[in-house]
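I'd like to ask some things about the structure below.
Removed from the display is one protein chain of the complex; every other protein chain stays in position.
The chains carry the letters A and B, assigned in the order they are written, with residues numbered from 1 in each.
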Amino acid sequence: MYLSNKFFTLFIAIFLVGFAISTAQTSEYTIDGMTFGMPEAEVFTEDYDGPPVVGEYITMLPNLAPLDYEGNKHHEIRLDAMVQEIEVADGVRYRAWTFGGTVPGPVIHVKEGDRITFTMKNRSDEMVTITEPGAEASPFLNQVANNNFMDAKPGIMPMPHSMDFHAGTVAKDDKWRTIAPGETIKFDWVANYAGSYIYHCGTPSVLMHTAMGQHGVVVVSPKDGYTDDYEVDREFVVVQSEYYLKKGAGDLYTYDYEAAQTVNPSHVVFNGHQTILHDQPLEANAGERVRIHFSNNGPSGTSSFHVIGAIFDRVWMEGHPFNEMRGMQTVLLGASGSATMDLIVPEEGKYTLIDHEFADAEKGATGTLKAGAKK
Amino acid sequence: MYHPLKYITLMLAAAVLLFGSPAAHAQQSAASIPEGEFHSVLPEIEGEPITVSAFHLDRTAVTNAEFAEFLKENSRWSRSQIPAIFTRDGYLRHWKSDLEPGPENPDDAPVTRVSWFAANAYCGAAGGRLPTLNEWEYSAQLMEFDDPADMNAFAYELMGWYSAVSTDNKNAVGSTGIENRFGVKDQFGLIMEWVEDFEPPVGTDISLDCGTVGRMQQLGSVYSYAASVRYITRMSFNAKTVTGMVGFRCAYDSPLQQENQKAL
Partner (left out) sequence: MEKIISIYALIFLISGFGVIQAQHSHQNHNAMDTKEVSSEHSVYHTQAEWTNHRNETFLLHELKGKPVIVTMFYGNCTQVCPILIRDANRVFTAVDSSLRNDVQVLAITFDTKNDTPEILKAYANKKELNIPQWHFVTGPDAAIRELAMMLGVQYSKKSDGHFAHSNLVTVLDSKGRIVHRLEGLNQPVDEAAHWIENHILKTKNENLSHKHHK
């Protein structure tokens, strides 16, 4: 009797403490194992002048950082908004609005269920160099420093910006809100769904902000993988996007508003540059299984993605393991649509990645996969 | 409390005001804008134009030289003295020193990297105020175009400018060649400008995200599209914001006494 009384009291005490803690927390809740109800975003001003990209699993296209951890992880990620003058095609340079300094922005890799605390400073009024990574810098910055194929140079063009992660499920008027130059926004989100998701600036005009370069991809790898049938040998990320540029007064090109409104891009490219995937082709060997996480970032066009000489053995639409398709020659993706595609490299030689809408292809939407002999 | 020093200062200030506003600013005369109405991308009542009473507006934006003059007599607004409540970091960071724009920043280029508080104080000291948003926008669209095609072409240029603006700010005020029919220059093409109410109350319901442009684009013209970009940019500011693209000009309710104030 005495013992059970004490036990009862202890149980109640623990229950009370737990209840108090849980109600004193935010309004988070779960449905189907997914977490919703993130705390409110914070907007503040801080004098941060460190690396503009922070995060261990962030890389430059077409690379994807391997997720070397079990279970879920809480990531601290920073992606600052800033201006960089970049080359997008031979002889074509313009001052781009970017996240992290490249167009498209860095590839963020997380696992389904991971929580991300994201910070972004609007540094559009500061000169930010991305080619001198410090100690804290993300692998992305090291890769850019070693391979600055866009020949990125800092620039200043103070504009309001915001961040919209399609991979995040949150209230847009809170987390995707616009901040003025100099301000910083910080918020949490949980990668509830597997897939490849665009992130882009949500400040109006979104057409302009996205076309000016503020977009990228978050790859959310499914917690149980895509298939148990085989292991993949190579994994790449490819992003298609459009540019609407016209020659400006000086050497630089500028945004062509009319072209953007009429969806008449000047360039349609893979991984931000008209010739990069030819100059630096994807590499594999015959007989290997190659996985491509492909996103059509738009802003406005569609993509009929095909690899000349190959057929996609398996395709998961939007990168979700549930959406498996087999034997696709061409995958049609609307703006912001994505797919994870596995192909078997048949033989040694060259394969062309292409947007089979030839008006796009002729504006640059092509790339090369170079295959060596079967190992 | 009786402060003799205060009285003397007041008298001196009155004398300065009587014989001409803070000297450097008087070098430009304000344009006289008559009462009128215009269709705003953020109307108070949908479909109805906004009426603006007659007022006076600086022909050109406030320049580095003019702001330096103001700082000489109001050093508490200088870079090293301005309190943190009135600005965020970066206030006049491009100037050589507290009172000198320096050789990199021409005297007659518009002053930028000043917060709303500083602009408001300057205009108050100049015997005026910041223009209201409606006054500024009303004046901006008082340009003469031969036909709609001209206006569209102009608006396309404007969009180009918003996506490629340079913050070198070496261009002198008046140099864009853009002028409204009352002589107000460079409301486009040079800098964005502070207004008294940059976050209009009717705008507080609009969260600045996708779709806002669609909501603002009721007027269906390229000009209104460009205007919506401008509104949105302004609405993202707060009073302490400081950027290399934002400066200001002043408005007045009654005509300024314009004496020849070359002597400083």
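In this section, a residue touches a chain if its C-beta (ideal position, glycine included) is under 8 Å from a C-beta of that chain, and two chains touch if they have at least 3 such contacts.
For clarity, every value in this text was computed on a predicted model and none was experimentally measured.
Taking the complete complex into account, B:Cys123 is the one of B:Ala61, B:Cys123, B:Ile191 or B:Val246 that touches the chain left out. Within the full complex, the residue among B:Leu99, B:Met143, B:Ala172 or B:Ala239 touching the omitted chain is B:Ala239. Within the entire complex, the positions of chain B that touch the omitted partner chain are 1, 51, 53, 76, 83-86, 116-117, 120-121, 123-124, 129-130, 132, 196-197, 199-201, 204, 238-239.
Quick note on the criterion: only the chains that are shown with their structure count from here on.
Centre-to-centre, using mean CA coordinates, chain A is 38 Å away from chain B.
Taken in their complex, chain B has these residues touching chain A: 88-90, 156, 159-160, 162-167, 207-213, 216, 222, 225, 228-229, 232-233, 236-238, 240-246.
Listed in rising order, the residues of chain A touching chain B in the complex are 45, 47, 94-95, 97, 124-125, 156-160, 162, 164, 172-173, 176-182, 202-208, 212, 246, 248, 252, 254-258.
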